[in-house]
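A selection of the complex's chains, in situ.
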Amino acid sequence: MTAAHPHPSMPDYARNAWYVAAWSHELAAEKPFAITILGEPVVIWRSASGALNALEDRCVHRLAPLSLGRCEGERLRCMYHGLLFGADGKVVEIPGQELIPTHARVKRYAVVERHSWLWVWMGDAEAADPALIPPAVGLDDPDYILGHGHLDYAAEARLINDNLLDFSHLSYVHATSFGAGPQFAQSLPKVTPLARGVRFERWTTDTQGVNIRKTDGPVDSFQSYDFLVPGILLMWSAHYPVGTAAALDFGPPDPAKAIGALNFTSQAVTPLTERTSRYFFSWGPHCRHGDAELRDRMMAIADIAFGEDKVMIEAQQRVIDGTRDPRIMPTSHDRGVTLFNRLVKKMAGQDGTPESAALDAAE
Amino acid sequence: MTAAHPHPSMPDYARNAWYVAAWSHELAAEKPFAITILGEPVVIWRSASGALNALEDRCVHRLAPLSLGRCEGERLRCMYHGLLFGADGKVVEIPGQELIPTHARVKRYAVVERHSWLWVWMGDAEAADPALIPPAVGLDDPDYILGHGHLDYAAEARLINDNLLDFSHLSYVHATSFGAGPQFAQSLPKVTPLARGVRFERWTTDTQGVNIRKTDGPVDSFQSYDFLVPGILLMWSAHYPVGTAAALDFGPPDPAKAIGALNFTSQAVTPLTERTSRYFFSWGPHCRHGDAELRDRMMAIADIAFGEDKVMIEAQQRVIDGTRDPRIMPTSHDRGVTLFNRLVKKMAGQDGTPESAALDAAE
């Protein structure tokens, strides 16, 4: 065939992790869905029986994408020259040919539908453990009234992760949208390493909240999120009576005792190629703290704010790409960023992926 | 001037071959026409006397394209700083300068107008032999009523050649347009090596044809095409009484004895750059087997079908480009592909072009 061509060299990412590939409602029955994750082409489809399958999106014959193929029962046919694939990736039919070589197979990926997302395990399918899927809140959760969306980035996923791992940017990037004042960036959240991520917790005491969550009288406000591999943010926040933070010695409160503004957001960052990413998100109030109308107002603000992130991060990417030897200078707020990237680097190394020396140097 | 820049590295293609550069009606009198073939910029023009010329499209002075130039009698003037070129590529005038260096010349290409196409020989112009121009059927042929067109591809020409060398894709890519059923891909055509290509022949017996060539009663249907270097497909097909195939021991019939559906298509694949190609085509019935109205219906289907090829092949190219070490797995249907690519590789090697090791490995 052709000589080897330049291949996108992905930065270090953990392979042994569940990546969000799509909203589950994006996948129509028996309609193959194409997505590239970590630079690898993946086709996902629901078979006639409703089974969810994911394969390498690249025919063994001449490398045509199987996502242009046709679902036939439990199988998927390449619509270039008609090779038929089982859900395990094995070729089961080659038109015009009796013998099927044993190596005629494409990679199978483990794929699970949960919390309204389709999750693909990018490591060895046999090692995929659904217990490692992060506890996002699905759109059908009875407790929350959620809006949702997704956004494509012309930037590497790592930069979006970094953004979500340092909320001090709320005081600047989102100065007018989410509306956190400069004092927000002056204080540091409590940062706790987790087995597969980092937890952030923060009390703001005696505040009147911001924007649409402004209160009549002062409250103590709590915000907590876990940021989990490969790039899943799960956050809740709520209002409490003034004095709650002190009474709890600034420990985490019980969500059930919130007096207002209890809400939840699930967010997922998926590296498509070296320089493109997809960002999935949902957000909305707890059903005892809001309604569809509040959710819509929240989402209107989120749409503005996530656009602000995109402008900043894509511009940051362009600067990085124009810099011969890009180095960063971490600040106090980078503790979560550093912990998370170190964890990813360790996981990527365990996975056998070559580690980047530059990452060592810079972080 | 400037330092050397990345140059498109063309895959192996035969240089000693006639490439279709344009439909002859695309070339207006004394209007230079620009095309890149095998990554080389070529300017073609008809002089005042009607002579057809082709030169390297790159001035010796500062590399401006001569195709932005002006025809002056038998000559072509670069409209950047006014150097005047003879039809042999030699500079004959440099404004403001008496002496013209002997090395002041650009490459001349042999160019011939035949069968409604302009053919350019990409090897040494002295070695160009018009007898090697494939016997395409021109738009002015009295026997056929032809429609025509061309299509630009964001894909290497080799992938389009491969497509045309394995018609089993008709059962899948063109399942609804050309309408060949799956049984078409189940059987193999007769494949015969030619000096400068490969011949494909196929009888389909006791059939009622497909689509617009459906018949009232059963017929034997014959289809035959030659695929010739550098990438020229010349095909005819026709209907015969049931039993003809058997009577001829499945050998080729006489076109003159066809009882229906006799038609001809000429197609040409031209590599522009490493990743772009131009695809020229004509198609239509024999004048005894159809009229302009049938030709229009045939072309309407061809436009759909050639669009289906383009979608598939450009997608295949993107997958290949995202694959670190692209390998193919040939099937029984690849016999023609393999024969042709081996021939091209041999010709490319004879031409002194470096051979690709990867091609060895993959095919």
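Each chain carries a letter (A and B) given by its place in the written order, and its residues are counted from 1.
Simple rule for what comes next: contacts are C-beta pairs under 8 Å (C-beta built on N, C-alpha and C of every residue); 3 or more make two chains touch, one makes a residue touch a chain.
On a predicted model such as this, the values are computed, not experimentally measured, just so you know.
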Whole-assembly copy number, given 2 chains displayed
3
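The criterion applied here is as follows: only the chains that are shown with their structure count from here on.
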Taking each chain's centre as the mean position of its Cα atoms, how many Å separate subunit A from subunit B?
46
What does subunit A use to touch subunit B in their complex?
1-8, 36, 39, 41, 57-58, 60-65, 68, 77-83, 94-97, 101, 103-104, 273
In the complex of these two chains, what residues of subunit B are touching subunit A?
9, 11, 156, 158, 162, 166, 168-169, 171-173, 175, 182, 185-188, 311-312, 315-316, 318-333, 356-359, 362-363
